[in-house]
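One chain of protein is taken out of this complex; the other chains stay put.
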Amino acid sequence: MSKTASGPARKPRHDDPRWLPYLFAGPLAVYLLLFQVYPLVQEAILSLTQTSLLSPQKHAFIGLENYQDLIDGGDFGSALAITGIYTVACVGLAIGFGLLAALLLDSPFRGRGVARALVTIPWAAPPVAVALVFTWIFNSQYGVFNYALRSLGFAAGKENWLDTPGLALPAILLTTIWQIFPFAAVVILSALQGVSSELREAAVIDGADKLSVFKAVVWPTIKPSVTLLSLFLTIWSLRRFDLIWLMTQGGPVGATNTLVIELYRQGFVYRQLGAAAAVGMVGLVIALAITLVYFRATRRDELARGEH
Amino acid sequence: MLRPTRRQFTLGAAATALLARPAIAQNAREVLSFAAVTFSESGRGEKLRAWVDVFNKSQDRYEVQPLALPFSTFANTIFTQMGGGGGPDIVRFDHIDYHAAIPAERILPLDDLIDTSALKLTATDAYMKVGGKRYGFTFESSNYMLLSNAALLPSGKPPTDFDGFLAAAKAATGNGNYGYAYRATMAERSGFWQDFCNFVFGFGGRFSDDKGQLTLTAPGVIAGLTAYKAMYESGAIPKGADAATYRRMFWEGKLAMEVDNGGVAGIFYSQAPTMKLLASPGPFPTRNLGLIMAPVTINANTKSKAGAAAFLNWALKPAVQGDLQQLLGASNVATVVERPAADLTARPWLVDYDAQTPYSVPQLITGLETKTPELQQIILENVLKVLQAGTDPKQAMDAAQKQAVSRVLRK
Partner (left out) sequence: MSAEDTSGQTAGPLRIATVVVVLMAALFPLYWMFVTSLTPSAALFSVPPRVVPDLTQWSVYAEAFFEIPVRVWLINSAIVAGGTTVLSLGLAIFPAYALSRFRFAGKGPFALGLFATQMLPEAMLVVPLYAIFGQLHLLNTLVGLILANTAFAVPVITWILKGAIDGVPTEIEEAARVDGCSRITIVLSIVLPLVAPSLAAAAVIAFFHGWNEYVFAQTLISDDKLRTASVGLAGFVGELSTPVHSVMAVGIIYTLPAVIFYLFVQRFIVAGMIAGSVKG
């Protein structure tokens, strides 16, 4: 995040007691230590043990064996790959559709306010309800999705979307994108309000076509927002559980088995808490790495723009 | 600035104190919870609540509160709670989870709590003892049979062999009707396993031998899987319809046949009393089909061992057992209960279900009971490869056997 002109962090003034920042930040720090860090440490320890869901107090310390099993077993590699595909597709498509929707709704037309409100409704729908209605929509015999495909003359109109290995991930993706693209649209829409209309008009007067205007004027303004947006979407995609679990449980044949689903499967289907914790730790390292890359990249951007 | 936070805590705590136990001080009875999937079923759920109420009215020391948990998440929720030191006092487990709970010492041995000497126990009681100790009683056991809607069968009679079965299923399909339905998705893993077991057992297959060695590549298993695939590809099944959907289709007259347990037969009967419902042996080379058993157990974490034992002792009384068997449908309970003659004439399929008992095989992998959940997952994932990715049945079961040995059995 770039600095604003007005709000650089500063030392508390001489009349602020030294402990004031700690008083301000302390309660939250304690809260997170108790409900996030402490369980996380337990989870890290768990990943070095063989522990059953049924008796979590009984650990057998087995060192790195759970991690070794992840490498040896076939499921983890494919879970990593599917997580990668799912995340990239979610972020790319959500931002793509979000950008299109935002540009579409940016300029004035009658009913724009209503349209803006309506288009963002999917984001407000609870994922559990979304999973159920999309499961019904994708039903192979009675689903309206197949009916629509058949009506449009596609041969695919008999497919068992959520139960066919090649089709389940696209179906899950479609559902996810439907749910999250409005969020991307809202964020981009608000970023678009920062686009200078003088600059834009100047570019148009200079004879620039729409694409050049977008590249030269619009994109540089919204880019920081889109970058941060993509970080959020990435993290949320890595974490997403209820939608996928309720629609496919990671199936069929592991086709939608992302890391979080694999974690849950290890912990609650196989009831191996140690193995589940190992999956979680690897996922956490990946997420942290992505965040560090993001912060490095934005820092470099800021430096390049001479803002620091 | 701490003040608002603390105030919220206090307010929240007060709100919960009000909410969590609305009826705490009304009486001094000890409150126990009893978790069973049956409570969340429509129809049987209400009847079972009424049955529990009889216990609550029969004495004034304990109160048993029904706890409805849905089938799909039942075992995981209970096990998480038990592992965390809590959970309901009394639990009705599926047999497979019973065997997971015992080695983890999550449920109490009942030998000292309940006197069985005067009871006439049913045959399934033999499966309740593990390592010479009893940890539960059969709350419900049920055979599987082929259920048919006679009106939708070309000959009006159920098929008796697999070729006839496939042909009848195909003939009944059309005009929005389907010939047969079963489960074939991991979202319905438990049901998928039950349905698959029926095919394998029907073709004479077993997942393990007498010594507890895994036999996934045995000819009977392969034949059962091949038949499962043949049905999957027959065009006679409503793919994508879950059990709730196709069972509903059955009583609405849109599905000709399905293999299911006696509890479901009871539901069909109550939903469509005028339908000509037939129950017949499985249309496979042998008469063997699956058997579901659900033991009722006491949580080792319970704070009221005596109360839980009192409830189980009450539940085993002859009259109480009779009421339970009556409300469960074509199922059996812990003790032998004669069905009233009027029931048998009104519901002839009850007789058929009872006659299936000698041919019923538990769906647990014998000798590998505690490993069954993991093995089940591996087997079904490979079955799905056959159904959906076109893998050869023999190859798939070879792979399943190898995976099972390397991932599960070596530990």
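A and B label the chains in the order they appear, each numbered from 1.
As a convention for this text, a contact is a pair of C-beta atoms (placed from the backbone, for glycine too) under 8 Å apart; a residue touches a chain by one contact, two chains touch by 3 or more.
Small disclaimer: the values here were computed from a predicted structure and weren't measured.
Participant: Could you tell me which displayed chains border the chain that was left out of the figure?
Facilitator: Counted over the whole complex, the chain not pictured touches A, B.
Participant: Which listed residue, A:Leu48, A:Ala191 or A:Ala275, touches the chain dropped from view?
Facilitator: Hidden-chain contact among the options goes to A:Ala191.
Participant: Which one, A:Ala60, A:Ala129 or A:Ala297, makes contact with the chain that was left out?
Facilitator: A:Ala129
Participant: Please identify which residue in A:Ala89, A:Leu149 or A:Leu284 touches the non-displayed chain.
Facilitator: A:Leu284
Participant: Under the stated touch rule, tell me which residues of chain A contact the chain that is not displayed.
Facilitator: 1-4, 6-7, 9-13, 15-16, 20-25, 27-29, 31-32, 34-40, 42-43, 46, 53, 56, 100-101, 103-110, 115-130, 132-134, 136-137, 141-142, 144, 147, 151, 178, 182, 186-187, 189-191, 193-194, 197, 200-201, 203-204, 210-211, 213-214, 221-225, 228-229, 232, 235, 238-239, 241-242, 246, 260, 263-264, 267, 273, 276-277, 280, 283-284, 287-288, 291
Participant: Could you please point out the chain B residues that touch the chain left off the display?
Facilitator: Answer for chain B: residues 1, 4-5, 8, 12-13, 15-16, 19-20, 22, 33, 35, 37, 40-44, 66-73, 77, 80-81, 83-88, 176, 188, 191, 242-245, 247-249, 252, 254, 264, 267, 271 touch the chain left out.
The rule we apply is simple: only the chains that are shown with their structure count from here on.
Participant: Take the average of all CA coordinates in chain A, do the same for chain B, and state the distance between these two points in whole angstrom.
Facilitator: Between these chains, centre-to-centre, one finds 38 Å.
Participant: Per the contact definition, I'd like the list of chain A residues that touch chain B in the complex.
Facilitator: It is residues 23-24, 27, 50, 52-57, 73, 138-143, 160, 162-165, 247-254, 268-271 of chain A that touch chain B.
Participant: Would you mind writing out the residues of chain B in touch with chain A in their complex?
Facilitator: 1-2, 5, 76, 79-80, 82-84, 100-101, 104-106, 184-187, 189, 238-241, 373-374, 377, 381, 384-385, 388-389, 407, 411
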